[in-house]
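I have placed the structure first, in the form of structure tokens, so that the comments after it can refer back to it.
Note that this complex is displayed minus one protein chain, with the remaining chains in position.
A, B and C label the chains in the order they appear, each numbered from 1.
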Amino acid sequence: MKNFDFALLGARAVQYRLVIMLVAVAVFGGLSLDDFLTVNTLQSVLDRATVVGFLALGLTPVLIAGQIDLSIGSMMSMAGITTIFMQPVIGNVPAAAAGVAVGILIGAVNALMVVVFKINSLVATLATLLIFASLALLLTNSYPLSSEDPIFGLPLTADFLWILTPRSAIFLIAAVLMFVWLKLTPTGRNLYAVGSDASAATSSGINANGYIAASFVLSGFFAGLAGMMQSLSTAAGSPVAGAVMLIPAITAVVIGGTRLEGGRGSSLATLGGVLALGALTTALEYNGVPSYTQAIYTGLLLILLISLDRIVSGHGGASSRAQRSVRVAPRNTPLPRRNA
Amino acid sequence: TAADTDTASGDAGSVEGKSICYVTLANSHPYVTPANEGAQAAADAAGVELTIVSEEFSAQTGAEQLNSCVSRGVDGILLWPADENSYLPGLLKAEQAGIPVVAIDTRAGDESMELIKSFAGADKYDQGKISAQQLDGALDSTGGIVVIAGQAGNGTEIARSGGFLDELESMGSGLEILATVNADFDQQKALVASRDLITKFGDQIKGVYAQDDTMAKGFLQALEESGLDFVPVVVGINGEAGAFDNIREGKQFSTILQPPFRNGELAIETLIAVMKGETVPEMVPLENTIVDSSNVDDLEPAL
Amino acid sequence: MTTESTPAVALRMTGITKSFPGVMALQDVDLEINEGEVHAIVGENGAGKSTLMKILAGFYQPDKGEIEVGGRKAIHWTPREARSRGIGMIYQELNLVPDLSVAENISLGAMPTRGPFVDYRAMNAKADAVLRELDTDIDPGTRLGDLSISQQQLVEIAKVVARQPNVVVFDEPTSSLGDKETRVLFDVITKMRDRGIAIIYISHRLQEVMEIGDRVTVLRDGRHIETRDVAGITPDEMVSLMVGRDLNEMFPKFDLGLGEQVLAIEGASRAGQFDNVTLDVRKHEIVGLAGLVGSGRTEVARALFGLDPLEEGTITLAGKVLKIRSPRQAVAAGIALVPEDRKGQGIIPGLSVRENFTLPVITRITNALLIFLGKERKIVTELADRLKVNPPQVERPLNVFSGGNQQKVVLGKWLLSEPKLLILDEPTRGVDVGAKADIHHIIGEFAQDGGGVLMISSELPELLAVCDRIFVLHEGVIAAEISRADATEESVMRAATGQEVAA
Partner (left out) sequence: MNQLVAPARSLDKSTTPGALFSTLSIPIAILVLVVIGSVASPSFLTVNNLTNVLNANSAVGLIALGMTFVMVSGGLADLSVPANVAMGALVTLGAQESMGTGLAALMGLLVASMGGVVNGILIGYLRINPIIATLGTGSVLLGLSQLLVGGGIVYAQPSALSTFVKSSILGIPVFIWIFIFVALILHPLLARTSFGRWSLAVGGNYQAAQASAVPVRFTKAAAFAMTGFLAGLCGVLLALSNGQARPIIGTGYEFVAITAVVIGGTSVFGGNGSVLRTVGGVLITALIGNLIILLGFPSQATGLITGAIVLGAVGIDAYFRRKAGRL
């Protein structure tokens, strides 16, 4: 019985991990710093979370569809340099649109590789990661471009509605919209079906390839958005801007509870993961914890959460795609006893 | 020079208990770490509270940390720019909030520098220029050279490449760049690339511009392996202990010494002076000391 | 409604030809299905039944041939198009999404909406209605993955029924159902037929075809052999049409003197699965383990093999008491298990027949370091020969072989390990008559050579014919031990359904 209680506790811990983490960070930050629980800090945590947030948000449907996109950082760099480069050529707003369009375009390339050429997404996006990171350097001759109109993007990070800035507001709205889409609309539900079991979804008349392709394009869109916002708000388009973004984005999504195996996840969980990670980073930074020590903490947190998840959900749960094609009910479900 | 700023730390009373936010380039790096230690030492000496946050070589992260420092309402900010432009919005915010910003080690872009009260450090663009002069002089302005550059897109790489190329051009140098490779400030990568360069160009390589001593070492290793017995003029930067040895042995022509610990101290002292309302020069230089066979025995390696 | 004399044609396939690299799967096949009939399709493994159905469902494009549904020609035939034209498919393998709810699964691909949003209320109501029609009380809100296999099978059927199709294809629907579920299914099929729906029913169990079918079409080697009224054909005739020859004896039975005890299980329990199971197997003996689906047969087998270790009770093998915690220990002790889920637990698809054969015993044909490849090849070729693996190319990856041959390989791999006890869980599920006879033969030989066999099967006739003794499980408890002499379909079923055992 004791064992059972422990398991239940673990299950609850996993279920409410975001709340627990956010509260823990708030308590830790509040106790160790005088100025942590202030409007200013909240605003800055939210604002800082935005860029990784967009990337993580874009990654969410991809992971739900059972795929992975390693190229988000490269897409972001490409979008950023496009935006800044195009500013003097076609004007500020069209240039921003062009940046996002570049993200979408590369997303479409990923979709093409995965859906049409049937290359495993891990390999395909590793290749596009290399290709577009390299292209970004070649196009700019490795030099960050500086904006001709540095003032244009500044309002993005200005004060706006209490703890928000315009870009963090857009991020929050995007996360909520995505939540509504994923949970409440048929296409959203179909995406889960595709990630959970693509062949079953196909046989129900769902165009699984279409959904997978769309998820990559969407990821491109969000990476484009991230690159565009980042470049405008820093008034610079750096070819290496996205190079360090992949790991925090994946970490945030996974901490939120979306699984790499597909079929599960939510954009609000991702939002939570992004915020928890962002708040933790800020709290640690303010305490003067060196970045490598922070890396140790986040790494341990990641391992802890996923191990806990694993242990709580039982060893019977399949851990890979191939294993889940064995369509059996989890062994720990009670036996049906219907013949009275 | 140093004398200007020594006075800054003289009257510590007025800044005691104030807070400084220091956006550093990295926590773990041969040059940056001692600089951070120097900054910490100077802050401790002045009794100010120093929070060090590391952008881990990412200007994007740094820009966000800068914003975050501003919104914390600290009394002064020390910034290590990872590229020229990305900090402009944060600098504007700091200006609005009345928080003085001083840059360390690397210059930001011109527009950004207008919002930065002072710059304390060796000028990396200048280092590129010095390297160009060294090579040009040693080779009498003729012959082929190879450039082993750092990580593409990295701020230091950009400054050292820029200064080097601009100076060659303005000198009207006759040096011919045979090839440029990026070896990411990594000895192994420099080694692998240099083997190929030596194979391709052999003794056409009269000179080598390595953007740090680690990569210079990689080149020398490749040269040694090749068994060829020509001696190109190898110019490095950073003043590493290994480079001192190589200069003594005549394998390397020169390096540029910039003491990191002192760089950190100097930057904090400058910032404190600004916070006190003293006027400081636009640039507080950390001397770029050229180390070659003539003075190698008189100097201490920086790292 | 159609008149009795001239039934309307619901579906017509003409001249369907389909080849895969190296295989002519279908050759000029015609098929005509009437409204309101149950049309059975039978044929050996690899005869092309599933391929024909996948073409009907739009998953494969035929190389040649035409499909006509409800009198209209099918063009641009995709799964989506097929579905919208009223074709419903129920596959042998479940086609459900474990991470969505039952109701979402039932409405998958066509969720009711209100505005842009899913209308969950309408969706649950619809699911509820269909599930009730199928006589189950599954909650539409449950996550599908949390249901048992047979419940999932019912959801699969509900999903198709809910779309109100004109033509429903059942491709071996009963292979994972027990008798009770099969009854429910047959009731549903009869109801659908009476509403004028055309049913295509594929099964290797000819008894079922006799019971539920109106007409039957026999395929052999990708060709249409014959279509007949079920009333005018016997199972034996069907078999000879399927194989093109007469099978002399389907269940060979050797008469063997029984030897000493190989296996004894005493008081074995696993909470929620089986309780206080006591049974034994002797040398030369084939012991059956019967029961309804969910009675715990597979669980007993898995526990014996160390996949889910026992919580209580003892296992004695050849006089030695064993503690078995993993398949490795089981194999080392001399136990082998041919699992019921061949694709999931039986075969390694990408490895060759040779590599599959020797997997459990690979350490035995290895010197200190390396595998003896020559020896391995020799052993494997002989074994493939003995088991009549077809085609006899042991270097080909196993996934290109037909189901029956894959099953032979799984069986063969365990024979190689020379076990004392061979556990077989549904060894002939989804296997055609020819291969089935081969498999029975192999089992018989194994027993003859002194092994003990514990065999689980949902096909009672098979158990009755093959086994020396039958233990019957009912809700995880041994309800009866029946000797060969007393074993009849009736006595076993009574015990399996929990009625008192006839004296």
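To be clear about the criterion, a contact is a pair of C-beta atoms (placed from the backbone, for glycine too) under 8 Å apart; a residue touches a chain by one contact, two chains touch by 3 or more.
Please read these numbers as outputs of a predicted model, since none were measured by experiment.
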Touch partners, limited to displayed chains, of the chain removed from view: A, B, C
Touching the absent chain when the full complex is considered, from A:Ile131, A:Leu154, A:Ala169 or A:Leu184: A:Ile131
Per the touch definition above, residue among B:Ser14, B:Thr142, B:Ser170 or B:Thr199 touching the missing chain: B:Thr199
Touching residue (missing chain; options A:Leu9, A:Leu31, A:Ile151 or A:Leu300): A:Leu300
Which residue of A:Leu8, A:Val27, A:Ile90 or A:Leu122 touches the chain not shown here: A:Leu122
Absent chain, residues of chain A that touch it: 68, 113, 117-120, 122-124, 126-131, 133-135, 137-138, 142, 247, 250-251, 254, 259-261, 290, 292-296, 298-300, 302-303, 306-307, 310-311, 315, 319-320, 322-323, 326
Interface with the undisplayed chain - residues on chain B: 26-30, 32-34, 36, 152, 179-184, 186-188, 191-193, 195-197, 199-200, 202, 214, 217-218, 221, 225-226, 240-242, 303
In chain C, positions touching the absent partner: 20-21, 305, 307, 327-328, 330-332, 337, 339, 344-352, 355, 358-360, 362-363, 366, 369-371, 373, 393, 395-397, 399-400, 413
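Quick note on the criterion: only the chains that are shown with their structure count from here on.
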Euclidean distance of C-alpha centroids - chain A vs chain C, Å: 42
Whole-Å gap separating chain A and chain B, where each centre is the average of the chain's CA atoms: 35
For chain B paired with chain C, centre-to-centre distance based on mean C-alpha positions, whole Å: 72
Per-residue overlap in chain B, given as positions that touch at least 2 other chains: none
Sites on chain A at which at least two other chains make contact: none
Chain C-facing residues of chain A, complex: 184-186, 189-190, 192-193, 195-197, 199-207, 263-264, 324-331, 333-339
List of chain C residues in touch with chain A within their complex: 57, 59, 79-80, 83-84, 89, 91, 93-100, 104, 108-111, 113, 116-118, 136-137, 145-152, 159, 180, 272-273, 294, 308, 341, 343-345, 475-476, 497-498
Chain A-touching residues of chain B, taken from the complex the two chains share: 26-28, 50-54, 56-61, 63-65, 67-68, 71-73, 83-89, 92-93, 109, 111, 152-154, 157-158, 182
